[in-house]
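Okay, structure first, notes after.
Note that one protein chain is taken out, while the other chains of the complex remain in position.
Now for subunit A:
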């Protein structure tokens, strides 16, 4: 019989205990009708959405219709270029009846879509005071992270690579600093392109990963969602299990796992 000592491992955000550490998005799907199956295969309990003007010439179907009812909605403030716009979007999202979680995104750089740390902290402070559970998207910068802690964030969400690039954990060193120094869940958002990269983030001690593009643009999004769910679970289990020591250099030779005696002889 195996003993899994990690059965009670939960991630608590804003008073809600989550058993899945994979957050997923709803953007870029060829058809939104894939979303229920993706959500189910991923095991995720948190899903992001965006708020936009209704296109009066062509009112599309509401993405909420495709989201399983047990999932926690995490509206984002994408499109905001200033702290004030992010606050406005957050209040609208709340008025739409989608709870009080909000992913702050304040981006005025249109080429690399990098988040504005100062504006993000200001929006976070305003919204946290209003009772929002604020999850800010950020550059993995220690001082920005500390500002976000002081502003009342419920977690910090550093980017692994620029949004939508699938380029992986390019900022791994700096995310590692946040994991060491910041006493809030560190959720890696943006850039993760493969399950192995989500697994690595979790092995490093990230609290969760948010994956949208890598799933939505996969050849088979449902199967990829399942793969990400498994990778995040594996990485988390590895983190909790404590990795074995790494030899300092190859000059030290090797250290066999099997006995070093000959097969039959001495």
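The rule is short, and it goes like this: a residue touches a chain if its C-beta (ideal position, glycine included) is under 8 Å from a C-beta of that chain, and two chains touch if they have at least 3 such contacts; residues count from 1.
Criterion: contacts and distances are computed from a predicted model.
Set against the options "Cytochrome c oxidase subunit 1", "phosphoenolpyruvate--glycerone phosphotransferase", "Sulfur carrier protein ThiS" or "Sulfate ABC transporter permease subunit CysW", the UniProt name belonging to the omitted chain is "Sulfur carrier protein ThiS". Contact with the chain that does not appear here is found for just one residue of A:15, A:97, A:219 or A:262, A:97. Which of A:75, A:136, A:160 or A:221 touches the hidden chain is settled by the complete complex: it is A:75. Within subunit A, the residues in touch with the undisplayed chain are 25-29, 32, 48-54, 56, 59-60, 62-64, 75-76, 78, 91-93, 95-98, 163-164, 190, 210, 212-213.
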